[in-house]
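The complex appears here without one of its protein chains, the remainder shown in place.
Going by the order they are written in, the chains are A, B and C; count residues from 1 in each one.
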Amino acid sequence: MAGSSFGNIFRVTTWGESHGIALGVVVDGCPAGLSLDSGDIQVFLDRRKPGQTKIATPRKEADEVEILSGIFEGRTTGAPISMLVRNTSHHSADYSEIANYYRPGHADYTFDAKYGFRDYRGGGRSSGRETIGRVASGAIASKLLSEFGITLTAYTKSIGPIDIDMERFDRQAILETSTGMPDREASAHAERYLADCMKEYDSVGGVIECVIDGVPAGLGDPVFEKLDANLAKAVMSIGAVKAVEIGDGVEAARRRGSKNNDSFRMVDGQVVKSTNHAGGILGGISDGSQIVLRAHIKPTPSIFSPQQTVNKAGEEIDISIKGRHDPIIVPRAVVVVESMAALTVLDALLANAGAKLENLKKIYG
Amino acid sequence: MAGSSFGNIFRVTTWGESHGIALGVVVDGCPAGLSLDSGDIQVFLDRRKPGQTKIATPRKEADEVEILSGIFEGRTTGAPISMLVRNTSHHSADYSEIANYYRPGHADYTFDAKYGFRDYRGGGRSSGRETIGRVASGAIASKLLSEFGITLTAYTKSIGPIDIDMERFDRQAILETSTGMPDREASAHAERYLADCMKEYDSVGGVIECVIDGVPAGLGDPVFEKLDANLAKAVMSIGAVKAVEIGDGVEAARRRGSKNNDSFRMVDGQVVKSTNHAGGILGGISDGSQIVLRAHIKPTPSIFSPQQTVNKAGEEIDISIKGRHDPIIVPRAVVVVESMAALTVLDALLANAGAKLENLKKIYG
Amino acid sequence: MAGSSFGNIFRVTTWGESHGIALGVVVDGCPAGLSLDSGDIQVFLDRRKPGQTKIATPRKEADEVEILSGIFEGRTTGAPISMLVRNTSHHSADYSEIANYYRPGHADYTFDAKYGFRDYRGGGRSSGRETIGRVASGAIASKLLSEFGITLTAYTKSIGPIDIDMERFDRQAILETSTGMPDREASAHAERYLADCMKEYDSVGGVIECVIDGVPAGLGDPVFEKLDANLAKAVMSIGAVKAVEIGDGVEAARRRGSKNNDSFRMVDGQVVKSTNHAGGILGGISDGSQIVLRAHIKPTPSIFSPQQTVNKAGEEIDISIKGRHDPIIVPRAVVVVESMAALTVLDALLANAGAKLENLKKIYG
Partner (left out) sequence: MAGSSFGNIFRVTTWGESHGIALGVVVDGCPAGLSLDSGDIQVFLDRRKPGQTKIATPRKEADEVEILSGIFEGRTTGAPISMLVRNTSHHSADYSEIANYYRPGHADYTFDAKYGFRDYRGGGRSSGRETIGRVASGAIASKLLSEFGITLTAYTKSIGPIDIDMERFDRQAILETSTGMPDREASAHAERYLADCMKEYDSVGGVIECVIDGVPAGLGDPVFEKLDANLAKAVMSIGAVKAVEIGDGVEAARRRGSKNNDSFRMVDGQVVKSTNHAGGILGGISDGSQIVLRAHIKPTPSIFSPQQTVNKAGEEIDISIKGRHDPIIVPRAVVVVESMAALTVLDALLANAGAKLENLKKIYG
C-alpha cells in the first residue's frame, strides 16, 4: 500500500533512504503562479542540518536541493515540483553487525516483520533523513501560506526536565541556539544537561511547540478531516513523536468546563476569543485564533550504553551501538514539525475553497 | 471537500445530524464472508447510549440500527453495508435563541465561518450523535479483527482528578459502571465528584485509554501512514479530544533513552519486548506487543453557569445554556475511541496484505 | 477494497442491491448554500423509471427519494446528503434456479469468483437498480453546475442499426419518446425495431451521446486526472458500456491531422474553435467548446432464447431466462450517462478552484 504521500489537494510524496543515492519529494497540486526558487527551499533544509555544536551528529551533509521540474521563469506552473538532495557523505562502512540484530527503540524488527528484509544501512527508509522531503515541501507550503498572511513558528519547548520560560520568548533565538529554544537562558541550561547525557552514554527526549498565526476562521472539517485530526496525524507521522496536544491538550482533560471554555468577544468588529484554551480550533475548524500544538518526542534510541537485544538467528545478545549520535532528536525536528503543520494547514485552506457556493461564485462568476 | 469518510480499504462514510430524520454510515470495502447481523452492531450502539444514572443526559433514544444492504444469508457480500438509526425522541423545541449566538466551546461560530450558516438544532452535524456511524462501523471492524485474534479494550482512565488504579483492573466493570472505569472504587469516587460538578453547574474532562491485543508485528507503514499517525488522527477526529498519546506518550519526552528503550527478548521462540514503553509501535509499524493509546477529552462545553459570548448581530451578551447536559463526555466516548481504533487497525491489516510478494503468493499461488 | 465511491471533492458513495430493503447514496463535499429539495432529485429519478410502453420492464417501482440529511431550511449545509429509495415491488420470488447457474453476459460468475458467493436476487449489487444512487447524486451535481451556466443533455443516438438524424434534433423528444431519441421519426422506427427484437426473443444494443454546454476553458488536468480520462471512467463504470468516445472518437483515428485539428478563431473577443473535432477537451483540459461524449452499450444480456451455460456444480446446461426484461438498456441509461458526466465535470470544477494563486486570492483576499 502506498504510504509515502501526504495531503489531498497539495500532495507531497517523499522517497529515499539514508544511504541511497539521494532523497527527495514530489509536490503535486501546487497552485500556479507562486514565485519560487531553490533558495526558498534551502533556507528550510539548512534548519534541519546538524549545527556546529557538541550536541550534533558529526555526519556532514551539504544537503543542497535541486529542483528538477515544475518551475518556469521563476514561478510554479501547476505541474509537479520534483526536488532532490544527494547523499554525499555516507560511507557504506561496516553494517554487517547492525544488519543482523534489532536495535532497541528502532524500526529494525518491525521492518523485517513487515517486508521480510530491510535496507539496514543507516536505518534505510526509517532514517531521520527521510524528513528531507517533508522539509523541502514544507518550505513551499510555508511560502504559499505567507501569501495569505499565515505564518508558522515552531520551537523547542523543553529538553528533558528543562522548560523554556515564555516570559523570555525570543524568536530570534530559535534559529541561533543549538537547541531551537526561544529562550537563551533555558537553552544554555539545556546544553549543559545534554553534555551530561552524552558523558553518561545516554540520550533524552523533549517537546516541540508550534504556533500558527493568521489562519482565518473556517478551515478544517467537522468530522474525520478535522483540522486538529490532520495536524495530529501530520505530527505523529514524524519518527519518535509519542504524543500530540492541541491547545491546552492534556491539561484540558483535568479541568472544569467553566475554566476551559473560551468566551467570545468583539474586538474591532471581529469575533474573537478572550482566551485560547482550545488552541485555535473548535469542532475541527479553525476559529481565527492562534493555532497551538505540541509534539512530545522520545529520546534518541541509539545510545552507547550496553543494551540487550535479539539477533536474526533468534539469539539474545548484548550490544553496544557504535558511531556517534545526537543525544536528542528535538532540535533538528523543529523545522520538521513546522513543515508538517504547514502542509496540513495549506491543504485545509485549499480544501476550503469549495466549502460554500459563495466562494465558488467569486472564482467562476 | 468530502470529509466524512475514514479509511482507505475498509472505508466508512458517516452522515446525519442531531435533529435530522436519521443518522447512519456506509461501510465500503468489507471483505465478503463475515458472519454479521444487526445484533453485532446493536451491542456496540448500546454502549454509547446514556445510562440510567444521574450523570447521563435524559434524552432517551432507542438508537436501533437498521441494516439496509450488504448482508445476504447472514454474511457480508463485499457490497457496501448501509446502516441507519432514526432520531425519534428529539423535540424541534425552541432553538430560536441558540440559533442566534455562539456557544463557547462549541462549533457554532466555526460552522458559520466555514459554511455561511448552520443547522443549529442540537448541534447539527457537530453533535455527539454523529458518532453513531463511527460506532456502528467500529462494531463491524471489531468483529472482523476478532477473526484474526485481535481484541480492543477501551475504558475510562481518569475523570477530573480521579485516576483508576491498574492494580484493581476489572474488565467487567467497564460495562457495568456508569463511568466506564475498570475500577469500581475509583468509579464510585468519580460519581460523587461528578455529582458535585453538576451541583456547581459545571462539567469536567477526563482520559480514555485503549489497549489492543493480538496485533501481529508488521502492520502500519514507515512514513505518513504510520500506524500511530493514523491512530492519532482517528482519535483526534472525535469531538472534544485535545491530546493523543501512544505508549508512554508525554512521559517519554522527559525520559532518558536508557530508560525508554524496550529490550528485545526471546520467549517461546518469539521475539518479544521486555517492556512496552513504545506502546506496541516502532517506526510506525506494530511490533507484536500490546498497543496502548490514550485520548484526553475536554469538559462538556455546555454548562449551566452564566457565560459571556457574542451573537450573530455582533453584540456581546451573557448567556445561560438551558436543557440538561452530561457533566462529562468521557463515559459515552469510550466505545467511540474503541471503534475508531478498530477501524484504524483493520485498515492497516488490510493494507498490509500486499506489503510483500510472499503474502500475495499465498493468495494468487 | 472500497469501490462504491466516485469523485474526489464532490464524492458520492452508492449502496444497495436490487432486492434489498433500499438503495441509496451519500453525497459528501457538496458546497453549502445550494437551494435543494427532494423534487430536484425526483425529476432525475423519474427519468430512469421504466415508461408505460411496450419496450419497458413491467417491474413498477415508485422510486421515491427520501432525503435524510444535509439540508436545512431548503439549502445544503455542507454536511453529507444521504438519500434513499425503498425497494417496494420486488417479489423474493423463486431465485433458486438462477442461484445455481451463471447467466451469460451477466456478472454471476465473476461475483462468485471474487467474493465466493453472491446475492443472486435480481442481480444483487450488479443490478441496474444500483444506478439509482448515481442518478440521485447526478441531480444535485446538475443543479450545482447550472449555477455556473453549465448544462448537460444526454440522449439516445442509435438503437441497433437505427441512428438519429441531427437535422431533426428535437430536445423535447428526449423526454417524450420511449427511446430517449431527440428525433421522433427515428424513435418510431426504433420502437418497431425493438418490437421485432422482442418477438424474436432477442435484445439489441445502442449508443448514448451526451453534450455539455457552458463549461469554461481550464477544467481538468494535464496528466492522469484529464477531464476526458475521468469522463471515460465515469461512463465505462456504468454497467453494459463497452466503449467511450470523446469528440469525433474512433473517427479521429482514421483521419489526417489537417482534417482533425480545430483552428482557433476570435469571436466577440473570445478565443473559440472554428470546428470541434476534439469534443471540447485539449490535453485533458476543457477548451470552452461544447464537450461531446458517446457511450456504446451492449444488448440486454437477459434474453428468452435458449442459451448454453454452466452451473455451480460444473455441469454444462441449457437455460431459458424467465421473467420479463427490456429488449434494450439504452433508454433508461440516458439519465445515468448524464448523471455520471455531471459528477465528473462538477468535480473538475471544484478541483480547479486552487489551480492558480489568482483564484485563491479571490476567496482569501
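Remarks
The definition used in the following text is that a residue touches a chain if its C-beta (ideal position, glycine included) is under 8 Å from a C-beta of that chain, and two chains touch if they have at least 3 such contacts.
Values in this document were obtained by computation on a predicted structure and should not be read as measured data.
The residue from C:Ala173, C:Val207, C:Ile291 or C:Leu360 that touches the chain not shown here is C:Val207. Interface note: of C:Ala154, C:Ala186 or C:Ala351, the residue touching the hidden chain in the full complex is C:Ala351. Residue-level contact of chain B with the missing chain is found at 8-9, 29, 31-34, 78-79, 144, 147-148, 216, 222, 349-351, 353-365.
Mapped onto chain A, the interface with the missing chain covers residues 1-5, 7-11, 13-17, 20-24, 26, 28-29, 32-33, 66, 68-70, 72-73, 75, 77-82, 84, 114-119, 124-125, 350.
Contact residues of chain C toward the unshown chain are 1, 3-6, 8-9, 14, 102, 104-107, 109-111, 113-116, 125-126, 130, 158, 160-161, 197, 201-207, 216-226, 228-237, 239, 242-250, 252-258, 260-266, 269, 271, 274, 278-279, 281-288, 296-303, 305, 307-310, 314-316, 327, 351-352, 354-356, 358.
What we mean here is this: only the chains that are shown with their structure count from here on.
Averaged C-alpha coordinates give centres for chain A and chain C that are 45 Å from one another. Look at where the CA atoms of chain B average out and do the same for chain C: the two points lie 38 Å apart.
Chain A and chain B have centres, each the mean of its CA atoms, that are 26 Å apart.
Under the contact definition stated at the top, the residues of chain A that touch 2 or more other chains are 8-9, 216, 222, 351, 354-356, 358.
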